[in-house]
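Please find one structure pasted underneath; my questions will follow.
The complex appears here minus one protein chain, its other protein chains still in place.
In this document, chain identifiers A, B and C correspond to the written order of the chains, with residue numbering beginning at 1 in each.
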Amino acid sequence: MAEQKTLALVAGAGAGLGQALVSRFQAEGMVTVGLGRTQPDNPIGSFHQVDLSDPGETAPVIADLIATYGPPKIVVHNTAELVISPFLKTTLNDYQRSWTSMVQTLIVLAQSVMQPMVRGGGGTLIVSGATASLRGGAQFSAFASAKFALRGLTQSLAREFQPVGVHITHVTLDGIIDTARSRDRHSLDPAKMMKPEDIAEVYWQLAQQPRSTWTQELDLRPSTEGF
Amino acid sequence: MAEQKTLALVAGAGAGLGQALVSRFQAEGMVTVGLGRTQPDNPIGSFHQVDLSDPGETAPVIADLIATYGPPKIVVHNTAELVISPFLKTTLNDYQRSWTSMVQTLIVLAQSVMQPMVRGGGGTLIVSGATASLRGGAQFSAFASAKFALRGLTQSLAREFQPVGVHITHVTLDGIIDTARSRDRHSLDPAKMMKPEDIAEVYWQLAQQPRSTWTQELDLRPSTEGF
Amino acid sequence: MAEQKTLALVAGAGAGLGQALVSRFQAEGMVTVGLGRTQPDNPIGSFHQVDLSDPGETAPVIADLIATYGPPKIVVHNTAELVISPFLKTTLNDYQRSWTSMVQTLIVLAQSVMQPMVRGGGGTLIVSGATASLRGGAQFSAFASAKFALRGLTQSLAREFQPVGVHITHVTLDGIIDTARSRDRHSLDPAKMMKPEDIAEVYWQLAQQPRSTWTQELDLRPSTEGF
Partner (left out) sequence: MAEQKTLALVAGAGAGLGQALVSRFQAEGMVTVGLGRTQPDNPIGSFHQVDLSDPGETAPVIADLIATYGPPKIVVHNTAELVISPFLKTTLNDYQRSWTSMVQTLIVLAQSVMQPMVRGGGGTLIVSGATASLRGGAQFSAFASAKFALRGLTQSLAREFQPVGVHITHVTLDGIIDTARSRDRHSLDPAKMMKPEDIAEVYWQLAQQPRSTWTQELDLRPSTEGF
């Protein structure tokens, strides 16, 4: 049940899941635009290189897209910046970079799209969380504090904007996403990783939920993952 | 992407959501069987009147169905027994009835289907929760304690059976389901209720999730619902 | 700051923590009565052998105590019944026994004491939870579903009775309590177990919290415990 010619934005589209989301939304006939600092080599669909934490850079790009295609029906926030280090070796810069790249980017993105989406009759904003959104593990202080912040922010957005028609969802991705980088980094059998296209399918379904049944939070993990 | 000729079971299929689930699974070509104490007037698909809390009644019915159709690919637990009353007026019988009709029924159901499902290569068990699964409100002591128990049981099942191939999901239904009974009971505008067919669509999607991305818990609520 | 001559009840006082609680409250000059199925060999304070799940047995015993000493200022619910077994080997009787011994006993106990406590100007009811109150682990389906139920019930009681002056607290005991039985059963270094008298001190402090600052839920675990 594709929504024809409507706009989808994927913030943090430089790699695995981001590219799978672009691909999934395109397959439904949506004009899908990837946004992020790092342009992938052969991006699927169009890609705008932009520092999403910078409202001066981001707002005009999004305003242009809205002027051309109308307000987005789907917006995904998918930026990540993983820091794993003992607390005493984690620098202030690590914390600030984590917060800026994961939380500030959602603030800037949402401030660029929420008013047009409300006026345009609604849509869906999906935020990618992680295991660390719900549990602050040892050595994950920078990542967990930013992911917790993102979840708190997402709940506030849901409580403010769902009553006026924008569906806001937080997805806890509890496992390793199967990407070239994950296969390099982890010894884990790829059969035990989450497939980007499977996650993208769930995001698509969330974006199709009718107003009678909106999901605010859900988790996703491989069948083999302990939890 | 229907799974042809496979069996779906809906425990607690006597009314709104239960019947919508039967209808949804049938539409995909599944042999769908409703189970429960109270047969609806014009049941969709087939219906077996059975006391699901009684293993002596339930096990043979399910064993027969499995002998005929093979292990079920989808099993939904959807029984409910709502008691709202001040603590000092809530009787032991209220608590026992709540527990028996919501928790014992899942135990009996799961003990009838889990081994065949594991041997048959997997499938999905979906449990209907409520707001009271996560929050024990005043006057809801019987209902909340049973719904909490159901969630704890569901988590245990997930941790035991997901590694061997059966997907176990708990859905928190945070709102009023739009049924004839709800419209009688509540003054709430039906536009602010959850449509049974919309919930059924989500259950269907959950049952299709591939092993790379299983949801263990999610919530569903109308866009207008405070939370 | 002892409350002289006032009554404390400890339901589930047959062993380690229960006896430590009796001892702690007695040390403050309270008339402390242990209740439970199994009388310890040399009980501290007085002990009434009673099946707490049976209102016919329990209510008169408590009514007598209240007639003599006035309504209790502290009531602890501390009964436990641990079942660890694979789901398919856990019997209906295991579930019912777990529920009866942990949930039904709190219902019976609270129904015997809440009205006198409210009329008597308040007091504190403390419920002992466990790791399984918050997480349903594999093989813990009977225990976790009962402990989840207990937490839901406790929340309902808190929301109904705190506004009328009875403080209701749920303590998540996340670790192994150091008792003779634990030392037999577990290879864990006793230095990594929770001392019953340390837990009892926390329960005492909770019972002293003034109405301006009541704790509804807290956890306790050894410094060495992973979580």
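What we mean here is this: a residue touches a chain if its C-beta (ideal position, glycine included) is under 8 Å from a C-beta of that chain, and two chains touch if they have at least 3 such contacts.
From a predicted model like this one, the values you see are computed outputs, not experimental measurements.
Considering the entire complex, the omitted chain makes contact with A, C. For the options A:Q49, A:Q139 or A:Q205, the residue in contact with the chain missing from this view is A:Q139.
Contact with the omitted chain, checked across A:V31, A:V108, A:V171 or A:L220, is made by A:V108.
Seen across the whole complex, the unshown chain contacts chain C at 159, 162-163, 165, 167, 178, 193-195, 198-199, 201-202, 205, 209-224, 226-227. In the full complex, chain A touches the hidden chain at residues 55, 86-88, 92, 95-96, 99, 103-104, 107-108, 110-111, 114-115, 132, 135-141, 144-161.
Methods note: only the chains that are shown with their structure count from here on.
Shown here, the protein chains touch in a chain-like sequence that does not close on itself. Each chain gets a centre from the mean of its Cα atoms; for chain A and chain B, those two points are 31 Å apart.
Distance between chain A and chain C, defined via averaged C-alpha coordinates, is recorded as 44 Å.
Shown for chain C are the residues that touch two or more other chains, of which there are none.
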